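Only a single protein chain was left out; the remaining protein chains are all shown in position.
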Amino acid sequence: MWTILAINSVTFGGLLFLLSAGFSLIFGLMRVPNLTHGSMFMLGGYIGGSLIASWHLPFWLAALVAAAAVAAFGGVMERFLLRRLAGSVLAQVLVTLGVAFMVSDFSLMVWGGDPLSVDAPRALAGGTRALGVFFPTYRIAVILIAVAVAAILWAMLDRTRLGAMIRAGVDDPEMARVVGIRVSRLFTIVFCLGAGLAGFGGVMGAPILSVYPGLDFAMLPLALVVVILGGAGSLPGSLVGSIVIGFIYNFGLVMVPQLAYFILFLPMVLVLVLRPQGLFGRAAP
Amino acid sequence: MTALAIRGLRKSFGGLRVTQGVDLAVAPGERRLIIGPNGAGKTTLFNLIAGDLRADSGSVALFGTEIAGLPARRRAHLGLARTYQIITLFPKDTLLRNVTLSLLGLSGLRWNPFVRLDRQHALIAQARHALGRVGLADMADRPLAETSYGERRRVEIAMALAQSPRVLLLDEPFAGLSIDERRDVAALLAEVPREITIVMIEHDMDVALEFADRISVMHFGAVVVDGTRAEVVADPRTREIYLGE
Partner (left out) sequence: MTARRALIGLAAVLLVALPLWVPGNYDISVGSEILIYAIFALSVDLLIGFAGLVSLGHAGLFSLAGYTLAVCLGAGFGQPAAIALALAVALAGTAVFAALSLRTTGVGFIMITLALGQIMWGLAYRWVGLTGGDNGISVSARPAPFGISLAVPSHFYEATLIVFAGAVFAYRVFVESPFGASLRGTRDQPRRMTALGYNVWMIRFSAFMVSGLLAAIAGILFVFRAEFISPPTAALTASAEPVLMAISGGSGTILGPIVGAALVELVKNVASAYISRWNMLLGGTFVVIVMFMPEGLVPGTMRLLRRRFGARPPAPVVAAGTAERKPPP
């Protein structure tokens, strides 16, 4: 019972990481909390689910196509809406919120009000029994994928030129501009990347959470909380924040189901009171 | 009693020690000029005195009252006023409203949500008077955004003087002004009564030297030379800092 709960918590944490890593990077770099992020997660789930159900695409191919589609959507949004409002963060936030409402209604129109359930790939269905505990294969796979994505992201940020530019932009956008980094192109890349990750996370989450109207605004606050916990633009922060929230949410659901959503936000409150810049964020000078 | 007594004031950002043990004593009514090369820590010192930054250690006393631990707003109430190197005003409001806000800051009226501000005739008359002191009475109802840089500098000084401070900190009041504007501001400062002690950071020596009773030279976050104009000019360390000899 507790072991399976723990596995579920880590799995949910992994999904949250896929969601919040991009949110955190976008927020860290552009200072814009992308309120469309939950919608991108949901959109990914719907697109991937439809590709699997109606087009009979293999699960992984569907996941990649969905991620690419959502990344493209993110790119369009950044280029044609956010770019025009450069300099006014408030306006940008409100636009992302407006787009989120539109996506929510659009999805309702296309996919209807019933949840779309997606089967896990057949190879990963079922589970293994070891040491008297049942390990569901798909959930373990999601954990591994999240770890792999974290490793790839970390390597990308730490080892590549693009990563160095992103880090410079997160640390000090002014300075990045001064040393000749094309910040505007960086914004587009990071926005696409974050959107794609969220879309990919949506497909990964579909067999576990299913995809339903309202998933977008259920996931969005979780991304906010993870970033408030972990600090903006911090990859380790996102990872730890995601796992913490994964545990609190799953254990909360079992132990105090009526207040699960409420206790989810308690760590955020604590962090805000004790350490406003987030667990891993740097202190402001 | 000293108007402003600073002892052992220190401040670091990360590993960078910007202020390292500043000692400074300014007598009541004195006009003190602080000079030093860029990056010497002059504006940081002002921020520490005014409370925009908190010192890591050391003491700042205003007429014997220790203020280093107080928030900036409390220091304003104790008689400390300042102007900024980069003018910081309320561009959407009129000149009169700018000065009124300054007066309101020290008045208990600022918490009152039940009366109309534009009916507070005593306060507004006081603000007009303060604008008159800097020669801007006839522009009082103009929005700040429509004024020139020199006029804004004078509005800033009017706001500081309106609070009747005991110690006034002026951060480069002549920066960015034309020759005529400098002369106007200098004349205006010369008329400030001696009840107000003035500490000024300035690069323009022509105007500033005339104004100062005593001069402190800052270098690498500390006061290196301190004395009358003649003493400081004659001091070899001053030449060293300025001419790199």
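A and B label the chains in the order they appear, each numbered from 1.
Here is the rule we go by: contacts are C-beta pairs under 8 Å (C-beta built on N, C-alpha and C of every residue); 3 or more make two chains touch, one makes a residue touch a chain.
Predicted model only: the values in this text are computed from it and were never measured.
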Among A:A6, A:L57, A:L81 or A:I208, residue touching the chain not depicted: A:L81
Hidden partner interface residues of chain A, rising order: 27, 31-33, 35, 81, 84-85, 88-91, 93-95, 97-106, 108-109, 217, 220-221, 224-225, 227-228, 257-262, 264-265, 268-269, 272-273, 276
Missing-chain contacts mapped onto chain B: 38, 50-52, 71-73, 76-77, 81-82, 84-93, 97, 100-102, 104-107, 109-118, 120, 143-146, 149, 152, 159, 163, 172, 175-176
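To be clear about the criterion, only the chains that are shown with their structure count from here on.
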Rounded Å distance, chain A centre to chain B centre (Cα mean): 49
